[in-house]
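Here the complex is missing a single protein chain, while all its other protein chains stay put.
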Amino acid sequence: FTACQVTDTGGIDDAGFNQTAWKGVQDAMEASDIEGRFLESQAETDYEANLNSLIEGNCDIIVTVGFLMGDATKAAAEANPEQKFSIVDFAYDPTIPNVLGQVYATDQGAFLAGYLAAGMSQTGVVGTFGGINIPPVTAFMDGFYYGVQYYNEQKGTDVMVLGWNPESSEGLFTGNFDSLDDGRAFAENLHQEGADIVMPVAGPVGLGSAQLADEMGTDSLKIIGVDADQTQTDPEKAHVYLTSVLKRMDSTVTQVIDMAMNDTFEGGLIVGTLENEGVGLAPYGAFEDSIPEELKAEIEAVKAGIIDGSIQVGM
Amino acid sequence: MDVELRGLTKRFGPVVANDNVNLHIRAGEVLGLLGENGAGKSTMMNMLSGLYTPDEGEILIDGKPVKFEGPGDGIAAGIGMVHQHFMLVPVMTVAENVVLGVEPTGKFGYLDIKKARRQVEEINEKYRLHVPPDELIEELPVGIQQRVEILKVLFRSADVLILDEPTAVLTPQEVREFFGIVDTLKKAGKAIVFITHKLHEVLEISDRISVLRQGRITGEGDPKTLTESDLAEMMVGRPVSFTTAKGDAKPGRTMLELHDVTMLDENDDKVLDRVSMTVRSGEVVGVAGVQGNGQTELVEAITGLERVASGKIDFDGTDITYARVRERHKMGMAHIPEDRHKSGMVDSFSVAENMVLNNYYAPEYSKGWAIDWPKVHETAAKYCVEFDVRTPSVFLPGGALSGGNQQKMVVARELERQTKLVIASQPTRGVDVGSIEYIHERLIASRDEGDGVLIVSSELDEIMGLSDRIYVMYDGRIVAEFDNTGGKADRNAVGLAMAGSFEGEAA
Amino acid sequence: MTDMTSQATPSPDEKLDSASARRARIMGGVLIALALLVLFGLNVTPGEVATFRLTTPRDAIQVGNLVVPGGPFNMIAAALLAFLGVRQFLRGGAKWTNLSLGIGLAILVMAFLVWATAGKSFSLTGMLQATMVRAVPIALGGLAGVLSERVAVVNIAIEGMLLAGAFTGALIGSLLGGWVGMFAAILVGGGFGMLLAALVVTYRMDQIIAGVVINLFVLGVTSYVSSQVFSEYRHLNNAPTFRAFKIPLLGDIPVIGPMLFNQNLFVYGALILVAISTYYLFHTKNGLRARAVGEHPRAADTLGVDVYRTRYIHVTLGGMVAGFGGAWFTLGSVGRFDENMTNGRGYIGLAAMIFGRWHPVGALSAALIFGFADSIQQKLALLNTPIPSEFLAMAPYIATIIVVAGLIGRSKPPAANGTPYTKE
Partner (left out) sequence: MSSGPDLKEVNERMRGLMARTTHGRDDFEDLVIVPLFAVVVALIFGALIMLATAVDLPTIGRSFVALAVGSVGSLSAWSETLTASIPLVLAGLGLGLGFRAGLFNIGAEGQLLMGGLAAVVAGFTLAGLPWIIHLPLTLLIGALVGALYAAIAGFLKATTGAHEVISTIMLNLISYRLLDWLLRQPFIQREGRSDPISKDVPPSAELPRILDFIDVNLRLHAGIFVMLAAVAFVYWMLFRSKIGFAFRASGENPDAANYAGMNAAFIIVLAMGTAGALAGLAGATQVTGVLGRASPGFSAGIGFDAIAVALLGRSHPVGILFAGILFGALEAGGRQMQVSAGVSIDLIGIIQALIIIFIAAPLLVRAIFPWGFRKRTKRVGDA
């Protein structure tokens, strides 16, 4: 059995998005004796060619990683109805019989992060920026924003969010998922305008922000990671991450591979939520002790509220 | 100091530029070195100065053989060369140019430009060169640039001075002054090698003369006993006639008329100042002047290569002041440019392509939007035969031809078209005697067919020999006009006008 | 002298059609158009003020915010622009044209900032600090270009040299520490400089092809190693960074302090290198020789200056400067290498060099303009201006084109630039 994966342009070692999805394949390789292969996309134009190369290569399932690969995956799936596909971050409507989409309610996780950030900010200003203005990215930013607003509502504070405005859908975007230097510059910019906690939603770009936080000291700037628990994927800078908004692509990818191996695969959708632990908040790492216990408790309560539907993420 | 060249040989690919030459240069003496273009004079001196390495033979200084790895060694050994083409950096000052390579320095490699200036002034003083040390080279007239070159050599306290065609760009008056400088140097005990094409100069200034032909020394002698025709025969290998045979001009209608044409350079300085002139059909009009007095710009204005700032130009009764270059070509203007390499031809293009460089679009070479290449090749071959352009094939790149043949190629292209007016700028510069005669004949032939011919040349002899009428340019203006029917213009007067001293006399 | 006729009695007041006068008129028109743009395009709601913060709460010396009343400011700006424009029209001259255009553009930028910030605020000091930081690799790239083009070797390979420096800095920095990493980056940059020199001087390869090829090669090698090796051995790509250090006293001066005296090694390094190269090129013996080689190699050769050696040395020096600039990306910024992380900054450096007229200070100034545009754009993205951020991002490039076309179209490279030199 061979599981193949096409990464998005950030690269397989991006300490986040692609790496997490690839971890899913690696986990499956460890659990059951299967072969895993990947192909990195250098540019958006590579998607189709890469998919074609894999179709040639006898893959039992092809996992494509990224919203931007939606069209290419659809075309390949329709041209090769016998081949099983799964795509991270894309849901087809109507569904395609041989494609299983994996999507995540990341706004739920980010909501918690927003709440936490609002509670931890010294300056009363927090910030976020994204890679490209696409739904899987802005979902994080939405959740973060509304989490802060919810905190303000509850506590009567006036914590400000820089870098994203859900109403106008405008904000701060680097325009790419690979320039670490942009990550540093954008975080610096937000910091100059007062933000002391920044959530970069741009894959490896955030590593640049982490570097800045490392230099400035976490009193000045803390980072909230996304996708994976970044204290694990970026261990050298683990101390700057307040927490990470988890998007458990690894677990859904493993799940999908299992389904394909056991012949239970069918087209459709898997949705990761707080409830099924497809999304969540990573442990607080170095800040475990500095986060007040009440705040931790409130976050647990908010989480429960989201799960039971009493708190709406978004307005 | 005593320098001896023994059996020097230098080859450039198949060209043997110097073939086993022997030469003796002595202190306190001027050695005149004569030879046609391409005879190998510059090559020999470049070896002596260390710029080229000889393939065979040796150089002895005071009896001891020396080996130069580069010009630096030559300089160190006391040999200084003033090159035929100025070796000056135009955007740097005189002082910077002079000290380059032997700079006075302070701490941290600091360039002590004050000291350099002082040193320049000292030499200025000593040899009475009068060169302004802080002026940029590009802003100096060529005559002064020439002195900067000499200054450079003196600055390096050279004992042997090689002067490669130093008088080519000077007016007769400047030549006088220059000879004065050479005399001073000789008295100071320097050994001087003086290279030129001009026989009377070499007879005047040299203590000994050597003649070079096709890379070999073909004659040596004492200027007191030799005549100009002796020298010419040694140079060319056969008796030479010094004049072009031509009948009288039969001037017809006005072909070209300039009214108060003014042109500015990029700094808005006037390079042509209210120039007015006429050229009639059936006559040769010469423009004399020392290089850099506006002749280049005059030709650019007439041929449309530069925009004039004011004034009017008429060509055969039509106002062409603002006409494009191509329109002027189409109207029958031919132009032999002053620098064929820079603008007259494309080195990498074949001879055939070069032959149609400025009329490839003509209907006879066209097939729709394409060029009729077989036709072009045929025409090119015809021109090559007619103008004696020596090339094995019309497909050979033009750049592979020798200078004289390149010039004949350009002349063929220009004169074979249907023309009414021929503008020939320095038509024989860098061309051998045989080709010069031929090109001159063709220009006279054009005149006799009824074309107007305008010749711009810094060779006064060429102007005097060909023109029916002569304009003299100085500092962007026409300062004098001479009638030269039957060669009656006064050579001396023309020379004076070239030096700009005419104005004073006329007033 | 009967056959001699004297010519031309001067007629004094003729109208001369000169190129510089035409240009002055065009520039006049441009300036007046800018005035109209400011007047009608950038009009501020009456009463709104633009607030530029000069210090952060953490700074040692506090100064108040710079508060600019938007409406009046932009009226004055428009008036000034109009004045400059009219002046150009009436009596523009060669010297004044460039100066007026420069001043005009500066006024335009200020008016624009005031307009965009009206009713809001942002940290001006932060922006200037970022300007400096973002200018560093461009300035160093430009300087590398200056050094090699001054000896007439066209250097398209700056991009590759920067990238090689970044890569080496990360790799060696991870293994042996930041300082060693930096020196290794300089060496590797110099190595590529020497390679370029060898290809074009010794092997007579076309200079542009050689440059393009080095870029391709470096991109290939670094990307290959990064994906083949770094992805598995993460510790090879985790270098320490040089942090900012504040120069005592000077660093506390408001605005200027953070911008110039509270930066990391690379910023200071860039400034010092620019100063040194200016001194070197224009005030030392070897600088004079280098420039002579770039302008007229044969002349230099006849005076005993070794043209080939001079070219080797300076192109190598240029490579070293670029290698240092490349190290900024990793050791001076994010501490790790990423494929193609220079992202065209070398080409912008090349533009800065041309823009800066082949002068180190010029290149630095041009780089600062790029850096300024870069940082201003990020600020404006936070201010929610109605102008799409893409257009703000474009602005510096458009400005470059305008300036290159209008201001220095005629600026001349070293005369021998791009041509190989053959001794015999």
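Lettered A, B and C in written order, each chain numbered from 1.
Definition applied: contacts are C-beta pairs under 8 Å (C-beta built on N, C-alpha and C of every residue); 3 or more make two chains touch, one makes a residue touch a chain.
Please read all numbers here as calculations on a predicted model, not as lab measurements.
**Student:** Just to confirm, in the complete assembly, which displayed chains does the hidden chain contact?
**Tutor:** Touch partners of the hidden chain, whole complex considered, are A, B, C.
**Student:** Tell me which of C:Met75, C:Val109, C:Leu271 or C:Ala393 is the one touching the absent chain.
**Tutor:** If we include the chain that is not displayed, C:Ala393 is the one touching it.
**Student:** One chain isn't shown here. Among A:Gly57, A:Pro97, A:Gly268 or A:Gly314, which residue touches it?
**Tutor:** Of the candidates A:Gly57, A:Pro97, A:Gly268 or A:Gly314, A:Gly57 is in touch with the missing chain.
**Student:** One chain is left out of this view; which of C:Val221, C:Leu271, C:Leu383 or C:Ala415 touches it in the full complex?
**Tutor:** Touches the omitted chain: C:Val221.
**Student:** If the hidden chain were put back, which of A:Gly175, A:Gly267 or A:Gly305 would touch it?
**Tutor:** Final answer for the missing-chain contact: A:Gly175.
**Student:** Can you tell me which of C:Arg204, C:Arg243, C:Arg309 or C:Lys423 touches the chain that was removed from the display?
**Tutor:** Within the whole complex, the residue contacting the unshown chain is C:Arg204.
**Student:** Mind listing the chain A residues that contact the chain we can't see here?
**Tutor:** 37, 39-40, 42-46, 48-50, 52-57, 67-68, 71, 75, 79-80, 132-135, 138, 169, 175
**Student:** On chain B, where is the contact patch with the chain that was removed from view?
**Tutor:** Counting only chain B, the missing chain is touched by 12-14, 303-305, 324-326, 328-329, 335, 337, 342-349, 353, 357-358, 360-361, 366, 369-371, 373, 377-378, 380-382, 384-386, 389-396, 400-402, 404-405.
**Student:** Tell me which stretches of chain C touch the chain missing from the display.
**Tutor:** Here the touching residues of chain C are 199, 202-206, 208-210, 212-214, 216-217, 219-221, 223-229, 339, 344, 347-348, 350-351, 354-355, 388, 390-391, 393-394, 397-398, 400-401, 404-406, 409-410.
Simple rule for what comes next: only the chains that are shown with their structure count from here on.
**Student:** Indicate which of the five shapes (line, ring, star, complete, other) describes how the chains touch one another.
**Tutor:** Per interface graph, the chains form a line.
**Student:** Measuring centre to centre with C-alpha atoms, which chain is farthest from chain A?
**Tutor:** B
**Student:** Quick one: report the Å distance separating chain B from chain C, using the average Cα coordinate of each chain.
**Tutor:** Their C-alpha centroids are separated by 43 Å.
**Student:** From the mean C-alpha coordinate of chain A to that of chain B, what's the distance rounded to whole Å?
**Tutor:** Chain centroid spacing, chain A to chain B, equals 76 Å.
**Student:** What are the residue numbers in chain A that touch two or more other chains?
**Tutor:** As it turns out, chain A has no residue touching two or more other chains.
**Student:** Find every residue in chain B that makes contact with two or more other chains and list them.
**Tutor:** none
**Student:** Would you mind writing out the residues of chain C in touch with chain A in their complex?
**Tutor:** 56, 122-123, 126-127, 129-130, 133-134, 227, 230-231, 234, 238, 241, 243-244, 329, 333-336, 338-341, 343, 374-375, 378-379, 381-382, 384, 389
**Student:** For chain C, which residues are in contact with chain B within the complex?
**Tutor:** 1, 3-8, 10-11, 14-20, 94, 280, 283-289, 291-292, 295-296, 298-306, 410, 415, 423-424
**Student:** Quick check on the complex: what are the chain B residues that touch chain C?
**Tutor:** Contact set of chain B toward chain C: 12, 49, 51-53, 70-76, 81, 83, 86-92, 96-97, 99-103, 105, 108-111, 152, 260, 262, 264, 266-268, 273-276, 307-310, 477-483, 488-489, 493, 502-503, 506.
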